[in-house]
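What you see is the complex with one protein chain gone and the rest in place.
Coming up: chain A.
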Amino acid sequence: MKYIDEYRDGELAQRIAERIRDEVRPERQYRFMEFCGGHTHAISRYGVSDLLPANVRMIHGPGCPVCVLPIGRIDLAVKLALEDGAILCSYGDTLRVPASGGLSLLRAKAQGADIRMIYSPSDALKIAEANPEREVVFLAIGFETTTPPTALVIRDAAARGLKNFSVLCCHVLTPAAIEHILAAPGQDPAAVELDGFVGPAHVSIIIGSEPYAEFARRYRKPVVIAGFEPLDVIQAILMLVRQVNGGRAEVENEFVRAVGRNGNSAAQTLMDEIFELRESFEWRGLGEVPFSALRIRAEFAAFDAEKRFDLHYRAVADNKACECGPILRGQKKPTDCRLFGSVCTPENPMGSCMVSNEGACAAHYAYGRYKDIEVVAV
C-alpha cells in the first residue's frame, strides 16, 4: 500500500542502522523513550532494537491508552452494564482490561451484561438510535488521536436530540504525561533518566509539533516526532543520536508528511467546544497526574455518563504481583515481571500492558519472547 510499503524497506533500515552504529559515541549511553504504543509495537514487530548498538536503549513509554486506564475506570463501566442495565459500547481492547473482582467487560458480558464491541464511535450512536428504550453508554478512551471522533459523536447526539446516549469520558492528554515523566527524576530517585523522546505520530497530527517545544527547552531533552513505520522509527533514533552528540535539545519532525507545526485546527476547535480539562486524573502506573485528562463540558452534561448515572470514581490498587506500573514508567521491562508469559498472557491478561497489542508486554510476548530463550545444541 502506498505510504506504507516504502517505509518498511529492510535494506534501507540496515543502512540507517549502520549510520547509527557509526555515529554513536562508544563512551556514552543513549536512553530514548518511545512515548507511543504504536512505536513500541513497530520496534518489537520489526526488530528495530536488534539493529541498534548496545549503548542505544529504547525504553517503552506510557502511550498506550488501554494500558494506562486504571481499574477503577473499568469498574465504572462494568457497573453501568451489570447494575444499571445499560448497553455498554467500547473498542475491542478495552473489553479485556482486568477490572475488580476478577471481572473485565468481556467477563461481565459472559454474566449477561449487554456489551458491544465497536470499531467507530459512530457505531455507538447507531446502537443508541436503534434502541431508544435502552440507555447506551460509550466508554471512550484514548489520547488526542481518538478524542476528536468522540467529540463529533457527542455533538451529533446533541444535534439529533438523542435522549438515551452518553459517554464515559476517559480521554487523556499526551503533553501532560510527557511532562510527568520528565519531571520524575527530580522527585523520585528510582525514576528513569532519559536522553530524548521519539514523539507521537498520530497524536501530533491533531496537536502539531509546537506543544513539545516547551519540554525540549525546559528539560533540555531532544524530541523527534516520528511516523509509526519502521523506517520512520529508526530514522528518528538517528536524528536523536545526532542531537545528543551535537548537544542540541530541539523538536524535530521526521513525520512531516502528516504533521505540521499547529496540527489540525478543526479538530482542536471541536475538542475545545465539547471538553474541558479535569483538575486531575489517575493513570495506571503514573498515579494522579494534574490536568492530564478531559471531561465533558457542562453544556453537554446530558451526554456525560458520570453525571447522568451519578458515578463516583474510586481508585483500586493493581494486582501486587503485576509490574505494569514500573513498566509504564520505563523502570522495568516485561521480562522483569514474574507473571510475564506464565500466568499473564494475551489470552488471559493479568495486567493492562498484556492486553493491547501496543502494550509493552503484549508486544514482547508476540514478537520478542523467543529471543530470550537461549539456543543450545543437543
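By our rule, a residue touches a chain if its C-beta (ideal position, glycine included) is under 8 Å from a C-beta of that chain, and two chains touch if they have at least 3 such contacts; residues count from 1.
Keep in mind that, in the parts below, contacts and distances are computed from a predicted model.
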Should one name the undisplayed chain from "Hydrogenase assembly protein HupF", "Phenylacetic acid degradation protein", "ABC transporter, ATP-binding protein" or "Electron transfer flavoprotein small subunit" using UniProt, the answer is "Hydrogenase assembly protein HupF"
Cross-chain touch to the chain not pictured, restricted to A:I205, A:L240, A:I274 or A:A305, is A:I205
Sole touch to the unshown chain from A:S104, A:T146 or A:S292: residue A:T146
Out of A:D93, A:D195 or A:E323, only one touches the absent chain, namely A:D93
Where chain A meets the chain that is not shown, the residues are 1-4, 6-7, 9, 12, 15-16, 19, 23, 36-38, 41, 63-66, 91, 93, 119-123, 141-143, 145-146, 148-149, 152, 200-203, 205-206, 228, 231-232, 235, 242, 245-246, 254-259, 264, 266-267, 270, 356, 358
